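With one protein chain held back, the other chains of the complex are shown just where they sit.
What follows is subunit A.
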Amino acid sequence: MPVLNKHYRRYGFESDLEKALNRVDFFRIFHTMALRYGFEHFGVLQLANEHETSMLSSRLVLHDLPAGLAETYDKRHRINDSAIFKSFYKSTISTVWLGTDAPENGAAGVDFLDQIGFDMALAIPVHSIAGTRYVVLFLGDGEDIGRTEHLEIAYEANCAFDYFYRQVLANKAGMGLTPRETEILRWISYGKTASEIALIVSVSEHTVNSHTATILKKLDVVNRTQMVAKAIREQIIQ
């Protein structure tokens, strides 16, 4: 993604980001970042309107929490009621949360850390180039984080999120199709199913489906029929 010039890129960890292609790559980047700073887990949360009811599980756009943890949390608690969640709407400063000082941060009994089962959290509010808000959350059982480490991880999380947004989350509507996407579009127009296209093009069915989803987005259409009709109208295929 040769979008950024060297003024944006500092301190030598950007080479990994430049090369990241898909969600697995960003998972690796955030996951190792969490471990490097003594946390166990990370989660990237998308923020909506404060008063809209949010489920932790549906707000997490990428995370490495144990399977089912967010869903279990949602069954028992409301993330909207937690002091940490409310803090995202009061300030955009990166904050450290420790299990023991939760009561002084919010109403009694509303303790996100105790509810989710960790001793420490670091919440780094970030935003996309489109202005939408997200939080990179790190969770672990550490005691505290030093000033230098805090500043470093906040900067790194901001950079990683920026690449993650541009490479994965951004709705790339209106942009041109890649050769591979055009190829898949053509097979769809011949009436082939995803598994048939996977065989023809020599990729996995998963890849075909993710290309199809991208084509839908780029052409701003809602289904495969409209996709093919629009592609013909726009003369992308004959």
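The rule is short, and it goes like this: contacts are C-beta pairs under 8 Å (C-beta built on N, C-alpha and C of every residue); 3 or more make two chains touch, one makes a residue touch a chain; residues count from 1.
Convention: contacts and distances are computed from a predicted model.
Only one of "tRNA-specific 2-thiouridylase MnmA", "Acyl-CoA dehydrogenase", "Peptide ABC transporter ATPase" or "Response regulator" fits the UniProt record of the hidden chain, and that name is "Response regulator". Contact with the chain that does not appear here is found for just one residue of A:91, A:148 or A:202, A:202. Seen across the whole complex, the unshown chain contacts subunit A at 15, 19, 21-25, 27-28, 31-32, 41, 64, 66-69, 71-72, 75, 180, 195, 198-199, 201-207.
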